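With one protein chain held back, the other chains of the complex are shown just where they sit.
Chain IDs A, B and C follow the sequence of writing; residue 1 opens each chain.
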Amino acid sequence: MTALSALVRRDIRIALRVGGGALIGVLFFLTVVVLMPFAVGPDLALLSRLGPAILWLGALLASLLTLDRLFMADHDDGSLDLITMSRTPLELACAAKALAHWLAAGLPLIVATPVLGLLLNLDMVATGAVALTLLAGTPALTFTGMIGAALAVTLHRGGLLMAVLVLPLSIPVLIFGVAASQAAIVGPMTFGAPFSILCALSLVSLVIGPFAAAASLRHGLD
Amino acid sequence: MTLIDLANPTRFLALTARVLPWLAGATVILLAVGLYQSALAPDDYQQGATVKIMFIHVPNAWLSMFVWGVMSIASLGTLVWRHPLADVAAKAAAPIGAAFTFLALLTGSLWGRPMWGTYWEWDARLTSVLILFLMYLGLMALWRAVDDPSRAARAAAVLTLVGAINLPIIKFSVDWWNTLHQPASVMRMGGSTLDKSFLIPLLVMAIAFTLLFATLHIAAMRNEILRRRVRSLQMMQASRVAFSSESSAGSRAENASNEAGAA
Amino acid sequence: MSLGPYASFIVTSYAAAALVVAILIGWIVLDYRSQTQRLRELDRSGITRRSGRSAIDTP
Partner (left out) sequence: MQLAGRGVVCVRGGREVFSGLDFEATSGEAVAVVGRNGSGKTSLLRLIAGLLIPAGGTIALDGGDAELTLPEQCHYLGHRDALKPALSVAENLSFWADFLGGERLDAAESLATVGLDHAADLPAAFLSAGQRRRLSLARLLTVRRPVWLLDEPTNALDVAGQDMVGGLMREHLARGGLIIAATHAPLGIDSRQLRIGGAV
């Protein structure tokens, strides 16, 4: 356990220090969401209808943007070699890295959600619903995105290719995340059904993500 | 005293150490007077007591733009005159400007709730201030992203100047965008000539907040100078350690280059 | 002085402004303390500037 908590603490520390990218993700999220009304127009009724979708898209893009370097930095400086060799199973190390990433880059997105809800004319209930679905759904985004980050190391290609690989994987999360928040705002479905599917997706990705990422890293060794 | 005299960080530190208490004192006095006068100011016939929010909102809104102006001049100083303290001034101003812009947005939306019935309206003026706020945050992120301040300085200076040119264009286009979609519901603050009973407290508050900015900015610049001093000393320390352990083997060349790099 | 029906908004505005300014002042003061502290530590470990003066010019 010391090994994993050391890894989590190190990654969070790096993300928050000078040069780390955790807070840039939040800024990106803010900017994307602020841009949306310029595209759809300042009609408040329309904005509050689109609000959950806009917030979810923003969070999806922001978490994808910051995931890019999850393994790449460790690969470039040789840390990944030592992590692979260590007595900690690679799957657990991957999970620890993803957890650290979610704590440093995912949680701030959820904290920023109420402010953005205000800008998109969402009421308290709607904002709460979106924040709750993001809380349940962003781990899934991180843990599926992690697979793409591992592939990026294997293929020596980051950035856009990773986005193309990962975005389709996150479609189910997006569907049920937005569906749950819409259900809470306008109905007619109950909030519970899509929300529990969302939680289930998160749990499944919590298991699959580390294994897939570790497998991809092992095969990409060179 | 000229601008050249201020170019020496040591002299700047010595000078500002003397000026800073006076500046802080003047800020406190003017703020007290301004707050007293705004408390005494009568209610507006249209806005009621919420006009009191204006006394704090308008100075912050004024500063949000004024600070960007200061940063633009500092950026010119970095790029054109290569004044050694220019990028220190620009870097120190950014978080303070962001804080004032945040306050302008916050007090604006707290005023808007009773007046418009909503915290946020995609009104042209509010929206352009929001974009200004995002640009402040982006600038701060740029300063944070690069470890070496002198390398970040030029990039930040270019971005600041582009922002200064771009902000009026953004403002104009947002105006155009906003009126295109929503012509009638935009409520305007200006238009009516302000009564003296509002104007005087507003002016006093504006001057007080400008002084507050000056105080904070100079203090933050001093911190930034000290931070850079710490940084260069730490780099010297790093190379000195190598010196003590490697000098016996006659590897002075490497150390010499290290120290040159640190200086 | 009566603040009318919207007293809470007015009070919140002033309180928020006070809070943000207090945070700014606190940040600057703490930053100054930590930088001078570091300079003093460096000074103590014998690292001085090229001019040979003490790193802390101002008390």
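Basically, a contact is a pair of C-beta atoms (placed from the backbone, for glycine too) under 8 Å apart; a residue touches a chain by one contact, two chains touch by 3 or more.
Bear in mind that the values here come from a model prediction, so they are computed numbers and not experimental data.
Across the complete structure, the visible chains that the omitted chain touches are A, B. Only one of the listed residues, A:A45, A:L82 or A:L160, touches the absent chain: A:L82. Among A:V111, A:A200 or A:L221, only A:L221 touches the chain left out of the display. In the full complex, the hidden chain is touched by subunit A at residues 2-3, 5-7, 9-10, 13-14, 17-20, 76-79, 81-88, 221-222. Taking the whole complex into account, subunit B touches the unshown chain at residues 147, 234-235, 237-242, 244-246, 248-251, 254, 258.
Simple rule for what comes next: only the chains that are shown with their structure count from here on.
Averaged Cα coordinates give subunit A a centre that lies 32 Å from the centre of subunit B. Centre to centre, using the average C-alpha position, subunit B and subunit C are separated by 15 Å.
Each chain gets one centre point, the mean of its Cα atoms, and the points for subunit A and subunit C are 35 Å apart.
Listed in rising order, the residues of subunit B touching subunit C in the complex are 10, 13-14, 17, 39-40, 43, 48-50, 52-53, 56-57, 60, 95-96, 99, 102-103, 106-107, 110-111, 113-114, 212, 216, 219-220, 222-223, 226-227, 229-230, 233-234, 236-237, 240, 263.
Chain contact summary for the complex, subunit B toward subunit A: residues 109, 118-122, 127, 130-131, 134, 137-138, 141, 144-147, 174, 177-178, 181-182.
Looking at the complex, you find that subunit A touches subunit B at residues 18-19, 21, 23-24, 27, 30-31, 34, 37-38, 41-44, 47, 118-119, 121.
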